[in-house]
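The other protein chains are all here in position, but one chain of the complex has been omitted.
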Amino acid sequence: MTLLRIVLGLVVILAIGTAAFIGYAWHSRLDPIDPPAKASLDAKLLARGAELAAIGNCNVCHTAPNGEAFAGGLGIPTPFGTIYSTNITPDPETGIGRWSEEAFSRAMRKGVDREGRHLYPAFPYDHFTLVSDEDNRALYAFLMTRKSVSAKSPANQLPFPFNVRMLLAGWKALFFREGPYLPEPGRPAEWNRGRYLAEGLGHCGACHTPRNRLGAEISDQHFAGAEIENWTAYAIDSGSPAPLPWDAESLAFYLRHGWHDRHGVSRGPMAPVTANLGAASEADVKAIAAYVAEVMGRPSKERLAQGEAALAAARQEREAAPLRRTGETGNGAGEAIFVSACQGCHDGRRPPPFGGLNLHLSTAVNAPNAQNIINVTLYGLPAARGEPSAMMPAYRGVLNENQLVALLDYMRERFSRQPAWTDTRERVSSTLRGERKVPVYRMDGTTHAPPETSMRTAPWP
Amino acid sequence: MMTRPDRKRPTRRSVIAGGGSIVVSFALLSQAFAQEGEVQGAAPPQPKPKLPGSLADDPWLDAWIRIDADGAISVFTGKAELGQGVKTAILQIAAEELEVDPTAIRLVTADTGQTPNEGYTAGSQSIQNSGTAIRHAAAQVRELLIGQAAAQWQIPADQLRAENGKVIRSDGQTLDYGSLVSTEIMHVEARPQSRLKTPGSFRIMGKPMKRVDIPAKVTGTPIYVQDMRLPGMVHARVVRPPRPGATLTALDPSAVERFPGVVAVVRNGSFLAVVAEREFQAIQAMRLLETAAQWSEGMKFPNPSEFIQSLKTRPAQQGVVAERGQPGAASAQSFQATFTRPYQIHGSIGPSCAVALLESGTTRIWSHTQGVFPDRAAIAEMLGVPAEQVHVVHVEGSGCYGHNGADDAAADAALIAQAVPGRPVRLQWMREQEHVWEPYGPAMLTEVRASLDQSGRIAEWNYDLWSNTHSTRPGPAGSLIAAQSLPAAFKAPPAKLSISPSGNGDRNAVPLYTIPNMRVIWHFLPEMPLRVSALRALGAYANVFAIESAMDELALTANADPVEFRLRHMDDPRGRAVIEAAADGFGWSRDRLPDDRGRGFAFARYKNLAAYLAMALEIEVERETGRCRILRVVAAIDSGEIVNPDGIRNQTEGGIIQAASWTLYETVTFDESGITSTDWSSYPIMRFGSVPASIDVRVMERPGEPFLGTGEAAQGPTPAAIANAIRHATGRRLYDIPFRAEKVKAAIGV
Partner (left out) sequence: MAVTLTVNGRTQQVEADPETPLLYVLRDHLELNGAKYGCGIGQCGSCTVMVDGEAVLSCVTPVLLLEGRRVTTVEGLGTLEKPGPMQQAFIEEQAAQCGYCIPGMMMRAQALLQADPSANEAAIRAHLEPNLCRCGTHMRIIKAVMRAGEIMRQNPQSGGAS
């Protein structure tokens, strides 16, 4: 009896659950349309859409290396397999030309395509859901007036069960909270604007917040820093490893220009972000900076003092006669490499973006691991095409494992107050062997220049 | 082996001096340098009958060609190999007319101790001037030798022919050139007419010949001045002030003097340098010396944001370049626009370098200067010694493209050598010194106002250009940085407005098209906010850009095809021929291109008196970013008689790519504290990822025509063809060089 009741109860619960789940998971197919003519769209709306698309960084994921802008086809590695970005040009057959504005807004808000299928959260609708209808309208207008490109993206490479899209309903039930953004009352308009952009369209957390095993951002480690594509996205909360604490002003400058003379240049996956933000509205970027600076919080007196000390050390090295061996640490090999190969540019005599940052001011040497320095040391910073930009030569082919480890240990010891890194050799070795695949990005955006369509490039040998 | 004057062989001077005649010394003294349009002041001497090419300045056959008794042949040119392939072309010319194999000739280039004074190797004039001179001299020498053989054999000269270094008579008997030669027969003045070989009989000219310098260049053979290693040589580096005009106020050289390997710290007024045993020691010591020196403020730089427009309001002198008909009548269908180009650099990949040695009172300098004789004059004046105590030898350097840092580096080395007599000093500039201190190609602003008549022809043309001089080359010491830094500082001579046929800032300012009413004015700006001098093509780059951009706009207004519109105004058959050849080769049409692609056309005859060049190109504009990529280029060039067709193609391909880089990417940047474009990261140039998919250069056959200067012919048409193609692709006209992505994107809009 009891057993039967329990079984019946479970069946009922399962039935109700399934019905509810299907109700949650099922979305209607929206009717196709004919793509709107450019002339029918308001020029101001288009311009706004362009600025918003820059904040959304749409071009970076939706453009394949050497491919046409927004035509998709970039393979995005995830722990579950490779997902290929879609064509979001107005091509009717392979792009979103048949999508109505409603279908576009629904994709942004709910993470489903026009056919009603669930989208993988590699498309960060967990952030884009916050975007307002008005901004979606502008984004839609912008995308529907791009050059129409016929390009079919490759099929995703996902093993079972990750290739079952219906499962995404479960993922959404667990991790997805639908927007739009509701302003927090009592907060300044700029803060709300910044939060709306940073948490929504800007999707900063997609890289800067660590993810759980199901690929969802861990909400209580918001902005705590993460690794993405074998680059470290630094913590941008109170744990920011920047030796000189950021403030709203320095952040805004950095985000708009791609460099700051006391923080260095943006590179790796952040390079296209800052390159794009150069084309966004200044007010929006300032709002993002104001919000993120507040998340970072007011630095402690101790941190401020350390920042001042770092600045003073950098200033002293800039003004003093060039040193040869400094003899400050016992790491002879690393020191010799640093002094002879690195110091010439990194003594701070010439400030970023064209000169190297004095490493007393480097976030990278204070980071929890050496990966970003490994990446830029081995692959360098490849110049933007035909635009002024930061550059750095690649040392792949020169430095062997022992030499690079010695150099990194020396840099950490000399320029950071943090304890020595513990996993440097493993990181160096797996990167040198190619087991850690590091995408290399051009340095567009360290001036006002617009980013190249795809800034991903082969490493400069 | 280093390229050095061969001291074992007697020089021309010593051979001739042995003859001891008064006429001979006249031959040596008649060296005047003034054939370059861009040189101001010095007027060329006017010989009675006008001799061909540079023979007009040095008429003695043995100044150009020497044949020794053992048959060894030496050819002397005052022109220098700058990577343009002039050595090969001159060998082809000399070998052709002398009837010898090119390998049988020893070619001596620009050397104040050995060669004729041909002024500067500049202005695409080497073949036109030196090539022509050597061709005539060689032909006359050949005829002299035939005449000599005829006298020996007592038979008429017309029964003899020259072949492979011998004079041959019909029965097969031969006499070697060496056995026929004597000082007397060679030391004669050239005649105005020569029996030149006819194009049909050419063995060497007109055919591609492999460049004689390339094997050495691809094997690491030491041929550059940068590669010179003399016994006991030391290395030097200069320390320049933070900006021009700053003077050295304090210096504590003690730490530098103690630095390992340092031989001397050289201070002479505000000239500062360090000498060390090893090159890297010199560089380290230079860095140390930079921190030990204090400087005064120096000049203030103009505000960069307003600078280019300010050219119009700076003090100017007006020069009328051309005036015909009655310009000024307004018309309904008119076009008016302002075009600008910024300061741009030569940007040789190898920074300037020189080796100097003071020994027994004579300073010998090995330099990649374009003008060994004028450089000698300037350096002698700076050192306060007679010109005879300075000997300048040209040795190849990295490509020059005009007046770059070469002369200044030569002066630096000469001055440093005075401090370490007996030791050869090798001085090379650092990259940032080259970027900051080389004289730039001048910024220019031009205005076009033109109108059409009812029939769609150009009725009137008004053109105004604002520009500095494009030549501050040495001659006077005051043009050298080192001389300007001395305690008794030499002052840069004031720039003078001069209107000449080949032009300067006004080069190619007059359209070659048939236009009834025209007025062209050069608003000459004597003040130079930034130091400027000759950059490949001088004013032709900006002028042809403006003219050929305007031609496209006028064609649009007239609803005409751009090529047809040009032909409508072109009466010169050779101009028409290159325009048609470029259009045909390209497959010019008005067919629709894929989105974001455009085609552009442009034409100019360089200087209006040298090579004709027309080009068509197709461009793709990336709409999202504004980046432009040239897809394919077809150019047609008429260089007159062809010496080396592959050399012409190589120069033209290079000119197109270089001018495309200038046009798409390049501008010197500065703020009020100084120059901020100091390396390839802040002054980017074209890299492989952006070069066109194809460049096809077609060389017109013009047998029997005079040589026409070629090396700079592509610089003017290229920016216009690019601008016209962008206009076609996007509907937007760009007026301000460079067309960086940001600017193009701004023009296109969202």
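Each chain gets a letter, A and B, in the order it is written, and its residues are counted from 1.
Everything that follows uses one rule, which is that a residue touches a chain if its C-beta (ideal position, glycine included) is under 8 Å from a C-beta of that chain, and two chains touch if they have at least 3 such contacts.
These figures come from a predicted structure and were not determined experimentally.
Trainee: Which of B:A69, B:I349 or B:A746 touches the chain that is not shown?
Mentor: Spelled out, the listed residue whose C-beta touches the missing chain is B:I349.
Trainee: Hey, which of B:S54, B:Q84 or B:T625 is the one touching the hidden chain?
Mentor: B:Q84
Trainee: Just to verify: which one of B:L248, B:I685, B:V699 or B:I722 makes contact with the chain not shown?
Mentor: Answering carefully, the residue with contact to the hidden chain is B:I685.
Trainee: Among B:I657, B:L708, B:A721 or B:L734, which one touches the chain that has been omitted from the display?
Mentor: Of all options in B:I657, B:L708, B:A721 or B:L734, contact with the hidden chain holds for B:I657.
Trainee: Among A:I76, A:L158 or A:C345, which residue is in contact with the omitted chain in the full complex?
Mentor: Hidden-chain contact among the options goes to A:C345.
Trainee: Which listed residue, B:N164, B:Q193, B:T221 or B:T362, touches the chain dropped from view?
Mentor: In the complete complex, the chain left out is touched by residue B:T221.
Trainee: What is the set of chain A residues that contact the non-displayed chain in the whole complex?
Mentor: 324, 336-337, 339-341, 344-345, 380, 382-383, 391-393, 395-399, 403, 457-458, 460-461
Trainee: Name every residue on chain B in touch with the hidden partner chain.
Mentor: Residues touching the hidden chain, for chain B, are 82-85, 210-211, 213-222, 224, 226-227, 229, 235, 260, 278-280, 283, 346-351, 396-401, 428, 430-431, 646, 650-651, 653-658, 661, 679-681, 685-689, 691-692, 694-695.
Convention: only the chains that are shown with their structure count from here on.
Trainee: For the complex, which residues does chain A have touching chain B?
Mentor: 43, 46-47, 49-50, 59, 69-70, 142, 145-147, 319-322, 324, 354, 383-391, 448-453
Trainee: Under the touch definition given earlier, write down the residues of chain B that touch chain A in their complex.
Mentor: Spelled out, the residues of chain B in touch with chain A are 255, 284, 287-288, 291-292, 595-596, 622-627, 664-665, 669, 677-684, 686-687, 689-690, 740-742, 745, 749-750.
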